[in-house]
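Shown here is a partial selection of chains from the complex, left in place.
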Amino acid sequence: MKKEHKLSQKSGLPPGSLVHIGEKKSEETQITLIDYSQEELSEKKCKSPSECFSYKEKNSITWINIDGLHDVEIIESIGKHFDLHPLLLEDILNTRQRPKVEEFDNYIFFTLKMLSVGEDQNSITAEQVSFVLGKNWILSFQERPGDVFDPLRSRIRNKKSQIRGKETDYLFYRLLDTVVDNYFFVTEFISDTTEKLEEKVIENPNQDALSEIRFFKKQLLLLKRAVSPLREAVAFLYRDPNNLIHESTTRYLRDVYDHIIQANESSDNQRDTLATIMDLYHSGISNKMNQVMQVLTIISTIFIPLTFIAGIYGMNFNYMPELQWKYGYYSVWAIMVLIIFALIFFFKRKKWI
Amino acid sequence: MKKEHKLSQKSGLPPGSLVHIGEKKSEETQITLIDYSQEELSEKKCKSPSECFSYKEKNSITWINIDGLHDVEIIESIGKHFDLHPLLLEDILNTRQRPKVEEFDNYIFFTLKMLSVGEDQNSITAEQVSFVLGKNWILSFQERPGDVFDPLRSRIRNKKSQIRGKETDYLFYRLLDTVVDNYFFVTEFISDTTEKLEEKVIENPNQDALSEIRFFKKQLLLLKRAVSPLREAVAFLYRDPNNLIHESTTRYLRDVYDHIIQANESSDNQRDTLATIMDLYHSGISNKMNQVMQVLTIISTIFIPLTFIAGIYGMNFNYMPELQWKYGYYSVWAIMVLIIFALIFFFKRKKWI
């Protein structure tokens, strides 16, 4: 039995009622903290959220990552400490949330989907990631442990890396950029698969192919729903620099925006391609049908008249002169062979054989 | 006989002529009143509208709920007391009204649809709800008794609940939010049903399935027409705070807006899915046809030539040497079996069997 909470379960609850919407994807909630400045770096796994709270006041940049959303109390205590709006917490917990950005007085909330190709190399899996960007801290919320940020973490650990000298909004950009760059794995995976599917459908348009087409349509929808609302959200960020996002970072966000446009365009193209494959499927089916009909027609058209002639001379009339002719039997054969050749010639001209 | 008034019956009447448009859904008009402030609460069923009027002048928040729209006189007397515009009253009575918001000098009018899954778990029922939000009062008009606001009512009764400390616009938001949250029951119901329908169509694409597809198309249209105009209406509210809706409430309305977007997106997706199911249906039908044709072709192609051969040796020519051969009969059988195997081989290669 899937442990899944549905959106409708929240109906009737007051706003800010924290309920985890979606499948429970991890057993335990893990909290990890990275705190760095140009000179210093500390990293830590926190057992309870309160262990991290002291870092908020420090001048260094603090990134707190939470894996696992089912433990509502932890989320709540973090929300209280960082003074997060109850509706924001609701959105973090609702894994059916559309990607969006929301600006609050002291922080910016950004939620989007992290997509990856499943381990079976066959389907796309989506995980919701939410960021809260404050003055000198970032919170990130994920549905389960394991993410795409490891290269980023090792770069932070490297004292000489660019990121160590930059501010919080740059870290935020890098997190966003990392998630968006991973979309290209997905678009390339879909592009490769549809290409294979196209060949398959041309070769043998059967029910299997049809259900694969449907399957990829659904996968594409997942991609589309993750990418399409992102455009507006990121555009909002790079167009209106504010006290949290500096002018210098907007150029980078503009770059993320370009990548989103590209991923979105790619998903549109794949959609077109799937429509073409569907067309191919239908053409293939009707071609097969035509072939079947042609074989039936050729066989019937040849043998039905011949059978009729044989029937004629199978009649038992007392007076049928042809039956007495010496070469009657051979004449009949001759006529039949003539008919066969005439019909074959007719079919050739019609380009049926 | 349905007691239904049609829109066209109002043609020729002056504006503000109150006529109930739509099916009569309840026998009696019920008026219930809840009046509360942080400290006090009074609740009451009113026999006539005038019993409620005194509460309007009090400083506390007054919520008057009217169930049943067919008794035009009651609506009219309420309209007179609260100084409502005649066109507004017309809109309340016209249950064919599109969801919309309209700002008047001293109040805001909001009308939308309350959707729920019918008791037969098979179809969606819609009921029109209209709100009038005044300085410290809210009127709500419904087509029949029974609604989704009971959890809200019990929260109001609880002296410690958040809502008791807030203002009228917050109550208005909670009413709106409750209606919108219920849309998710409907979207989830449709999503579940289309999934089942998809499997059904794949298994057996018959007329039944077709009429179910049509049925859900109509259900979806109901949802679409309820949700789609709401976007604009709620966006109007949260974008322009005014003397009735406070700045602090707009964030909550923005949340309602997000939910509407989500419900709308879900209905678009279901529409797509239905189109896919329709495609599946057509594919299924043409596959069935193909199979029928293949069986016909295989049987015909095998037996028509054989019958011809049998016909040949059924002829009554006096001189037919083969007939006198000792093993003639067996040779004919041998030839026939050969032909059968040749054709089966041909069909196998064509992947027809």
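The letters A and B name the chains in turn, as written, and every chain counts its residues from 1.
Here, contacts are C-beta pairs under 8 Å (C-beta built on N, C-alpha and C of every residue); 3 or more make two chains touch, one makes a residue touch a chain.
Quick caveat: nothing in here was measured; it's all calculated off a predicted structure.
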| item | value |
| --- | --- |
| With 2 chains placed, the number the full structure-file assembly comprises | 5 |
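Basically, only the chains that are shown with their structure count from here on.
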| item | value |
| --- | --- |
| Distance from chain B to chain A - Cα centre to Cα centre, in angstrom | 27 |
| Residues of chain A defined as touching chain B within the complex | 6-8, 10-15, 85, 87, 90-91, 96-98, 100, 102, 204, 207, 210-211, 214, 217, 221, 225, 278, 281-282, 285-286, 288-289, 291-293, 295-296, 299-300, 303-304, 306-307, 310-311, 313-316, 320, 322-326, 328-329, 332 |
| In the complex with chain A, residue positions of chain B that touch it | 148, 151-152, 155, 161-163, 174, 177-178, 181-182, 184-185, 188, 202, 251-252, 254-255, 258, 261-262, 265, 269, 272, 276, 279-280, 283, 286-287, 289-290, 293-294, 296-297, 300-301, 304-305, 307-308, 311-312, 314-320, 350-352 |
